[in-house]
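With one protein chain withheld, the remaining protein chains of the complex are depicted in position.
Order of writing sets the labels: A and B. Residues in every chain begin at 1.
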Amino acid sequence: MLLIVLIGYICALLVPVIAKALGRSHGYLIALVPLGVFVYLSTYFNRIVEGEVISRQYNWVPSLDVNFTFQLDGLSLFFGLLISFFGFLIFVYAAAYMKGYKESDKFFMYLLIFMASMLGLVMSSNLIALFIFWELTSFSSYLLIGFSHNAKTSRNAALQAFLVTASGGLALLAGFIILGEVTQTYELVEILSIHERVIDHPYYLAIVILILLGAFTKSAQFPFHFWLPNAMAAPTPVSAYLHSATMVKAGIYLIARFNPTLGGTEIWQFTLMIAGGITMLLGAILAIQHTDLKKILAYTTISALGILVLMLGAGTSLAIQSAMVFLLAHALYKGALFLITGNIDKQTGSRDVLELSGLYKFMPFTGVAAFLACFSMAGVLPFFGFIGKELIYEAALHATVQHIALLVAVIVSGVAFVAIAIEIGYGLFIQNISFSERNYKEAPVAMLVAPVTLAVLGLVFGLFAGVLVQPLLTQVSNVVGNEDLPLELHFWHGFNLVLMLSLLTLLLGTALFFVRKGIRKIPLHLDYLYNHGPTAWYDGLLQLIKRFARLQTSYFQNGYLRNYIAVIVAFFSFMLASVLWQFDLKIFPVANFDIDNVRFYEVIILAFTLVAVFVFFKTRSRLTSIVTMGVVGYAVAIIFIFFGAPDVAITQFLIETLTVVLFVLILHKLPPLRFYPLKSFQNGLYIIISIGFGLLMTSVLLLVTEHPMVSGLKAYFAENTYILGKGKNAVNVILVDFRALDTMGEISVLAIAAIGIVALLKLKLVKGKMK
Amino acid sequence: MPDVSQMQGLTNKLAEITASVSSFLPEISLAVSIIIILIYDLITHKRQRQYLLLFALVALLLTGYLTSLQWLSASRGAEEFLFNDMLVLDKASIFAKFVFLVAGILTILMSWPDRAHKPMLSIPGEQVILLVGLVLGTFLLCMSVNLLMVYLALELISLCSYILCTMNGDKPGSEAGLKFILFGAVSSAFMLYGMSLFYGFTGSLHINDPSFVAGLETIHWLPLTVAGLLVISGFLFKIAAFPFQVWAPDVYQGSPTPIVAFFSVAPKIAGLFILIRFTNAYSFVDLATYWQEILAAVAILSMTVGNFAAIRQKNAKRMLAYSSIAHGGFLLCGLVTFTDFGLSALLFYAAIYVLMNFAAFLIVMLLEGKTHSLEMDTFKGLGLKFPVLGVLTIVAMIALTGLPPTAGFTAKFLIFSSIWAAYASSAKPILLYLLIFGLFNTVISLAYYLKIPYLLFFKESAVTMVSDRKDYLKNILLVFLIIPIILLFFKSEWLLYIINSITFVFQKVHK
Partner (left out) sequence: MIPIAHYLFLSAALFGIGLVIIITKKNAIVVLMGIELILNAANLNLIAFSQYDPTLIQGQSFALFVIIIAAAEAAVALAIILKVYHFYNTSVLHEVHNLGD
C-alpha cells in the first residue's frame, strides 16, 4: 500500500523528464498514474465490501510509536477510489486545459504530489502519519492555487488558504499529541478500542476542539470558510479537484474517521451541528448573491460541506449514511459543473452568469453534461443527487434532536441548490437574452470526457444505486457509525412525506429562480458583512500581527545600548517581583555592621574608593575619568592586600596600570569626549532603575553575610586565620601555577585577543594605504 | 613551610592532571593546530588562503577522529572528570562536540574561495585561527562544570566572535562589532558578578559538586534568584535568548555569512549546554519550580520576539537572525521541561538545527552571489531561473518552519511531545502556556519562512542583472545538507538511537 502513495511522489519527480521527452501532450501519459492507482484499488473492492480490513505497517520511528501504518477499510477505499478516479479525469481534462500555460509540467507535478498526499491521508491509520499527509495536501494546494502567480489575487489567495489550513493543521497536531499522551499510542485502531477512556478523560474537550479546528479549516466551515471562494483563483481543474471533490472533503473524512472514537457526546454533536448548520445556510445565501459562476459553485460547495458536517453531527446511523451518499453525489455533480465552468470560461472568456446565455447552440456536449449535472444537483428523480437528498430529508426527519429546525434548514439550502441548478442549466444554456454577435466553439474532446463522464455517472448511479454504490457505501457507513447496519439505496420509495418535501423543494427552487434578480437587488448589507466578517477578521489579524511586530521591534530593537540594558534590568526586576509574589516578603536584612572592628585605614580606603567612583560618574573630563578609574582599580588592589591576597593585588596593580596606559593612548587618538546631557526625565528614570538595582544587590550581599553561610567554615577560619592569611601563600602560588587547564584557557584567550588586536590594527593600516 | 600531607595532596593533584591529558586529546589537537596555522601564516608571505583553510579542515577532521574515539570508548552514563573537576567528559558533551565540529567544517567549506568570488577572508590567517579558536571555546564550554572554566570558555568564544565580526573590514562590521562587544562585556560582567555571589553562597565553584548544591539549599530565595539571573545573563547572551537577543540582528547583518552561520549554531548550543548543567544544580532547590517558570518565560519571549520581528524584515540575513532567536526559544523549551525526554528532544533539535540553519545561510549566500544583494525583494523569480536551488530552498524553509516531510518537523514534534508529556505528568500551567505559544509561533513563522520560496517562485524577476556564475562547491554542499534533512525525517531512528544512548546529566549530583 505504501507503493500506491510512493508511486505518486516518484512520478511527480519524473514529470519534468517526461514533459521534456513528450512535449505538450505529456499530461495524457501522466493521467495513467491515477488510472493505475484506481485499477489497483479496485482489486481490493470485493474483499473490502465483504467487511475485510487490510492493514500494513511500515516501521518508521518505532521508539516513538510513530509508524507508517496504512489501513484499507470501507471509508479509505471509498475516498481512495474517489481521489484516483477524479484524478484520472482531471488529468485528462487538464492536459487539454493547461495547454496554453507556461510550465504546465510543474502543474502536473504539484497535482501528482497532491494526489499522492491525499491518498496517504485517507489510508494512514497512524495519527502522525495522517498529520504529515494532511500538511502536504495543504502545501501542494498552496502551490496549485498560486500557480497563476502573475496575478496578485492568486498569490494572496494561495497564501491565505495555506495560512488558514496549515494553522488548522497545527491545531490538529496538538490535538493528536494530546490524544497520543492520553491513550499512549498513535495507532487509530488501538485508540478506537479504548475510546471510552478518551471520552471520559479531562482532556477530551481540548482534543475535540483541536481536532475539529483542523477539520473545519480544511473543510471551509464557518468562520473559516472565507479562503475557499478566494482559492477559486486557481486554474479550474484545481478548483474542481481540490476545492470541490477531494481536499475540502479531507476535513469531512477526518470527522468521519474520528466519529467512532470521539463521537457520541453532546459536545461533539452540537459543535458539528452548529458549525455545519451555519455554514450550510451561509453558503446557500451567498451563492444566490453572486454572479461569477466559480464563486457560485464555491459557495454551494461550502453549503454542501456544511450539510455533510451537519449530518455527521446529527450522528444517527441514517444521518451518517445520508452524509456518505450525499458526499458521493456532490462530488459527481460539482466536479462536473466546475469542469463545465472551465469549458465555458475557456471558450467564451467569461464566467459571469449575467453575460452568458444560449450556449447550448454552440456547445451542445457541454450543455448535455450541464443538464445532467444540474438535474442531479437539483435532486430530480432518478438522479443520484435525488437519492442523496431524499436520505438527508429522511435523516433530518428522524434526527434525535431539533429535527424540525434541521429539516427547515436542509430544505432552505435544497431550495437554493435547485435555483442555482436552474440558473446554470436553463439560464446559461437555453435561455437566450442577448443577441449580440457571438460565435463560440465547442470545447475539445479531451475537455468533454471528464464532465460528461461525471454527469452521466450521476444518472447511472441513480438508476442502479442498489447494485453499483450500495455495497461499498454500506461498508463506509458501518466504519463511520461503528456498527453494522444495512443500507438500501433506491430512487423510488413510493409516495411518502419525503417525496412530497422533495417536490416542494423543486417548486420553491423554481420560484426562487424567477425572483432571483429581485433577491440580488435586496440590499443584504453584504458589504457590511464582508467588511466585518471572517475575511475582515483574517485581514485584521494580519494587520495586528504586523503592527505588533513593528511595535515590539521598535521597543526592543532600537539600537541603543542603554535601552537594551534597561530592558534586561526591567526583565530581571519583573522576574524578581514575581518571585516576591510567590515567596515571603522579607527583602531588607538587618546589616551586621560591626563598627568596633573597623580599622582606620579600612575606612580611608573605602571612603576614597566611593569618592573616586562618584567623581568618575560626575566628571566630564576624559583625563579625570581615566585617573579616577585608575584610582578605583588601585584601591581595589589595596583591599585585596587586606584580604591576604598579595599576588592578586600585584596583578591588579600591574594590569590596572597597563589598562590606564592603554586608555590614555587610545584617547590620545580620539577627539575630546563630548558629553551629551540626557533629557532629565530619562536620566532620572535610568538612574532610578540603576540605583534600585544597586540597592537590591546590596541587600542580596548583606543577606549573604547575615546568613549562617557555610557556618562550619567560619569556625575553621577562626582557627586558621594566621596561616591562611599569610603562611600558606607558597602553596597557594604553587597551586595557582598548577591549575594547568585554567592557565591554558587563559593563555588561549590572551593569545586570541593579541592576534585579534594585531589583525584589527593591521587592517586599519591596510585600509589607510588603500586610501 | 607546607607539611608532608599537603605535599602529598599536591603530588596527587599533579598526577590527576597528567592523567587527564589523555582524555583531552581533541582539545589539544585544536590548540596545537591553532599554533601551527599561526606559524604557517607568519612564515609564508604568499598568503595562499586555500592552504590555511585546508590546514584548518584537516585539523577539524583530525579532532573529529579523536572525538569519535572518545565516543566509542565512553560507556553509557559514564562520566570522567578532568583536571581536578574542571571539566566533565560525558556522552552528551561528546555529542555536542560533534555538532560543533560539523558546524566548523561547514563554515570552512562555505568560506572556501571560488574563482572570481569576492574573498570572504580579507586577512585569512587570523580569521582561520579565530574560527578554530571558536571551536575550541565551544568544546571547553560544553564540558565545563567549574564556574571559572565556564567564564574562561565563554570569554574565549566571545573574544573570537567580537574580532571575527569586526574583521570584515567594513563599516557595518565595525558597528556591529562595537555593539556586540559592549553588550557582550556587560552581560559577561553581570555573569561574573553572579558567579562571585555563588562562590559566596557555597564556597565552591564546582556546579555539580554536592557541596555546591548543599550550599544553595541553605540560601534565602532572594539572593539565590538574583544571583541565578545574573549568571544566566552570560549564557542567554550566547544563546541569543530574550532579553539578550538584541545583538544578533546587527551582528548577523554586519558579519561574513559563513561566520554568521557558525555564530547562529555553535555558541548557541554550547550556551544551552552550560545552561543545562547550571540548571541541574538549581533543580534541587525549593526554587526549582520558579526557576523553571523563569526559563519558560525566557523561552516564550524569545520565540515570540524573534518570530514577530522576523515577519517584517526585508534583509535575508536579519530575517535569519530573528529566526535563530526564535529557534533558541524552541531549543530552550526542551530544557524547560526538566525531563530527560525534553533534553533528548533538545539534542535532536540541535543536531537538525545545525543542518537546516547552515542550509539557510548557504542559500542566502548563493542567492546573494546571484544578485549581489541581501534584500529579499531582489530574489524575485530566481526559483524559476534556478529550479534546483529553488526546490532546495523550499525544503530548507519548510524544515525551519517545522513541517513535514523534513527532519525539522520531527524535531519540533519531539519538542512539543516532550512539553506535553511533562505537562501531563506535572500539571504545571506554565508548560501548557509553553506549548500554546510554541504552536502559535510555528504558525507565525509560516508567514515569513514561506516568503523566500514565495518570492522565488511566485513573483516575476524584477532585476535582470543576475550573475550566472556557477558555484559548484556550494551547490554540492547544499545538496549534502538537504539530503540528511529529508533522510532523517524518514529515518529519524538513526539519530534517535545515538541520542538515546546518552544519559543526560539531569537530576543527578555527581560523586
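Things worth noting here:
Assume a residue touches a chain if its C-beta (ideal position, glycine included) is under 8 Å from a C-beta of that chain, and two chains touch if they have at least 3 such contacts.
Treat the numbers as computed from the prediction; the structure is a model and nothing was measured.
One chain is not depicted; across the entire complex it touches A, B. In the complete complex, the residue from A:101, A:492, A:574 or A:643 that touches the missing chain is A:643.
Only one residue from B:16, B:175, B:340 or B:493 touches the chain missing from this view: B:175. Checked against the full complex, the candidates B:152, B:331 or B:499 give a single residue touching the omitted chain, namely B:152. Residue A:749 is the one among A:61, A:158 or A:749 that touches the chain missing from this view. The omitted chain makes contact with chain B at the following residues, 147-148, 151-152, 155, 158-159, 162-163, 166, 171-172, 174-179, 181-182, 185-186, 188-190, 192-193, 195-197, 199-200, 203-205, 249-250, 253-254, 309, 312-313, 318.
Listed for chain A, the residues touching the missing chain in the whole complex are 553-554, 557-562, 565-566, 569, 591-594, 597-598, 602, 606, 609-610, 613-614, 616-617, 622, 625-626, 629, 632-633, 636, 639-640, 642-645, 647-648, 651-652, 655, 658-659, 662-663, 666-667, 669-671, 673-676, 678, 683, 686-687, 689-691, 693-695, 697-698, 700-702, 704-705, 709-710, 713-714, 716-718, 721, 724, 728, 732, 735-736, 739, 742, 746, 749-750, 753-754, 756-757, 760-761, 763-764, 767.
Quick note on the criterion: only the chains that are shown with their structure count from here on.
Listed in rising order, the residues of chain B touching chain A in the complex are 1-2, 6, 10, 13-14, 17, 20, 31, 34, 38, 82-84, 86-87, 122-123, 126-127, 129-130, 133, 136-137, 140, 148-149, 152-153, 155-156, 159-160, 162-163, 166-167, 169, 179, 182-183, 186-187, 190, 193, 197, 200-203, 215, 218-223, 225-227, 229, 233, 242-246, 249-250, 287, 290, 293-294, 297, 305, 308-309, 311-312, 384, 398, 403-405, 409-410, 413-414, 416-417, 420-421, 424, 435, 439, 442-444, 446-447, 450, 454, 457-460, 490, 492-493, 496, 500. Chain A meets chain B in the complex at residues 60-64, 103, 128, 131-132, 135-136, 139, 142, 146, 149-150, 155, 158-159, 162-163, 166-167, 170-171, 173-174, 177-178, 180-181, 545-546, 548-550, 552-553, 556-557, 559, 561, 564-565, 567-568, 571-572, 575-576, 578-580, 582-583, 587, 696-697, 699-701, 703-704, 707-710, 713, 728, 730-731, 734-735, 738-742, 744-746, 748-749, 751-753, 755-756, 758-760, 762-763, 766-767.
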